[in-house]
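Every protein chain except one is present and positioned as in the full complex.
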Amino acid sequence: MDLTELYQDLILDHGKKPRNFGKCNKFNHDAEGHNPLCGDNIHVYLILDSEKKVKDISFEGSGCAISVASSSIMTEIVKGKSEKQARELLNLFFKMIKEGQEIKKVGLSEDEHIKFSSLAGVGRFPMRVKCATLSWHTLRAALDNEKKPINSEIID
Amino acid sequence: MDLTELYQDLILDHGKKPRNFGKCNKFNHDAEGHNPLCGDNIHVYLILDSEKKVKDISFEGSGCAISVASSSIMTEIVKGKSEKQARELLNLFFKMIKEGQEIKKVGLSEDEHIKFSSLAGVGRFPMRVKCATLSWHTLRAALDNEKKPINSEIID
Amino acid sequence: MNLKDIKNQFPIFKSNKNLIYFDTANSAQKPKQVIDALENFYKNHYANIGRAVYGLAARATADFESTRETIKEFVNGTEGEIVFTKNSTESLNLVAHCFGKFLKEGDEIILTEAEHHSNYVPWHFLRKKKVNIKFIPINEDGEVEVNKLTSLITNKTKFISVIHISNVTGLTTDIKKVISIAKAKKIPVCIDGTQAVAHTYVDFKELDCDFYAFSSHKIYGPTGIGILYMKNKWIEQFEPFLGGGGMIQNVDTKNITYASGVSKFEAGSLASAEVVALKQAVKFVKDIKIKNIISHEQSLASYALDKISKFNDIEFVGSPSNKGSVFSFNIKGVHAHDASTVFDEDDIAVRAGHHCCQILHKKMKIGSSLRMSFGVYNNKQDIDAICESIKKCKKIFKLK
Partner (left out) sequence: MNLKDIKNQFPIFKSNKNLIYFDTANSAQKPKQVIDALENFYKNHYANIGRAVYGLAARATADFESTRETIKEFVNGTEGEIVFTKNSTESLNLVAHCFGKFLKEGDEIILTEAEHHSNYVPWHFLRKKKVNIKFIPINEDGEVEVNKLTSLITNKTKFISVIHISNVTGLTTDIKKVISIAKAKKIPVCIDGTQAVAHTYVDFKELDCDFYAFSSHKIYGPTGIGILYMKNKWIEQFEPFLGGGGMIQNVDTKNITYASGVSKFEAGSLASAEVVALKQAVKFVKDIKIKNIISHEQSLASYALDKISKFNDIEFVGSPSNKGSVFSFNIKGVHAHDASTVFDEDDIAVRAGHHCCQILHKKMKIGSSLRMSFGVYNNKQDIDAICESIKKCKKIFKLK
């Protein structure tokens, strides 16, 4: 059943109790993202250390279960990864959601891979894709030091 | 045949050689009329004497055969009539053209009545009604001392 | 006319047998007559209107103009005061833009906190000229507190523009009171009636406001047309809004004089086929009769409010009354978009979001809501169905 796959326990849990929520201390990169149609807003904060590693990452904002869960899961997965890996992951995320591509482990732990893949079902709900991708677009913007807020309605 | 009735000799003649064309001397009433769709323009000049009689009347302007003939015929008919008669005639003219009403002689000479009625056929060409009525609308505006140009597209 | 059979006149419900459409406030579905009129015009009578003297064009123009007549009768308007735009939004922009030319620094405009963005953003543009905007507040129930209007008016107040029926709460502003207060102070009033026409009585002569805006697509007509009623006084005083063909009197390289009447505000080729078909939409509503629509929509609202408020965890936006054709709510703990997705699985169309009313939502301290709105084609079974869907939603989100 599509709906229960979309709203599986993992997603509901992250949607209700988002991890890494708030402003992380001493962040040196951040960006904002909006989805005007849905009214989802997100602000991503992160620390990229001298070795180009995402030392810490967090987010603030509000939105639907999909958008909050996606943000929460993203921060969990990206934390500790290199900038390069983070960028690879975001591209994979888009491929998974928009092209329905199955994503191999690509250096993720078993647990990380389950979380990452939990959002794959969103692809079957075209109007909700923007909700899932908003956090990842905003991550990219933060890495790129993009000052203008991201608008997922335009991008997707 | 409709077309030859519309473009009967009398109308063609007045269309080509309009009578009372130009500015009449010492006019004390005048008004402008436009038909923006067709590009017809007309300016009516007249002298209303102390007895409220149309002592002289003329027009300037350009337009199609119908509009020029209608102006020319109007000046011929109205000249010498009282203001009251002129106003009656213009109402009759509208009734004839718009409602297809047959117009009895109403104090017109045989010749005047023929001229007046020659335009009755225009009623069957809805888009040309404005061409025929423009001069009469403008006459009314002149009698009313209306300063704003008349726009027959709006009125009809 | 039997409202039970009306649904049959809407082809969308034949091709989408299970569709339950609760999004009429967003845009109404179209009855067959309207779609047929479009087809008929394009197939048999099409020509551009107002621009040529040949018969096809003459007849198309007459057909087009007769819609103005039909609308005039429907809303009891006055000859020559109905302007066609592209949507209610353009209508309101026209008013704000043209009236804005008369304003100077420090002048004040009064709106309400319940405005749709289309009746706020155009006025916001005037802030560039340092015009101030004040808002009649809404109370906790979502009602526009018209009794606070007088205290907002100063000698700098130049214009009042208010929503007739809220597209979120369905509540009606006491526009008669607004208009009478404004009249006493000689302040012109514009009414955004986009959600009112085809849902309640609208009588321009009785209201006697300066402007009234609405959209064809929300009253069962085609997309691409807005209507602006404007008093002749303003038709004369306003400079044109858009410039182009059809709105001029005379043009040369130095100067331009404009057409008089509504033409002055109708530049370019209009949505002519849509205007022709709009006539059928207006006739459709007129035939059903507003009084029947009101009682139908009120009984649906009563039934729905009653059933939905029986659930735990329901939070309405303001206190919707059973008098409207629209209300909004949230299921606590479920974001509106998630709920809308669940409903959609059951073929129930409900809009989720801020419905272009961020100020109202912020005032009510909610980010988004679910909106249910009714049209002539809805019935009680539709409401029973959404109640089942709400149950399902609560189950998926593990609510009790």
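A few comments on the model shown:
For reference, chains read A, B and C in written order, and residue numbers begin at 1 within each chain.
Just so it is clear, a residue touches a chain if its C-beta (ideal position, glycine included) is under 8 Å from a C-beta of that chain, and two chains touch if they have at least 3 such contacts.
What you see is a predicted model; the values in this text were computed from it and never measured.
Among C:Leu3, C:Ala52 or C:Val146, only C:Ala52 touches the chain that is left out of the view.
The omitted chain makes contact with just one of the residues C:Leu270, C:Ile288, C:Ala301 or C:Val317: C:Leu270. Remark: the residues of chain B touching the chain excluded from display are 2-4, 6-7, 12, 15-16, 37-39, 62-66, 125, 127-128, 131. Panel shows chain C; residues 11-12, 14-16, 19, 21, 23, 26-27, 29-30, 34-35, 38-39, 42-44, 46-48, 51-57, 85-90, 92-93, 96, 113, 116-118, 120-122, 124-125, 133, 135, 215, 217, 222-226, 239-240, 242-248, 250-253, 256, 267-274, 337, 340-341, 343-344, 347-353, 356, 358-359, 362 of it touch the chain omitted from the view. Chain A residues in contact with the hidden partner, per the touch definition given at the top, are 34, 36-38, 126-128, 148-149, 151, 153-154.
One rule holds in what follows: only the chains that are shown with their structure count from here on.
Chain A and chain B, compared by their mean Cα positions, are separated by 77 Å. With centres set at the average Cα position, the gap from chain A to chain C is 38 Å. Chain B and chain C have Cα centroids lying 45 Å from one another. For chain B, no residue reaches two or more other chains under the stated contact definition.
Shared interface positions of chain C, defined as residues touching 2 or more other chains, are absent.
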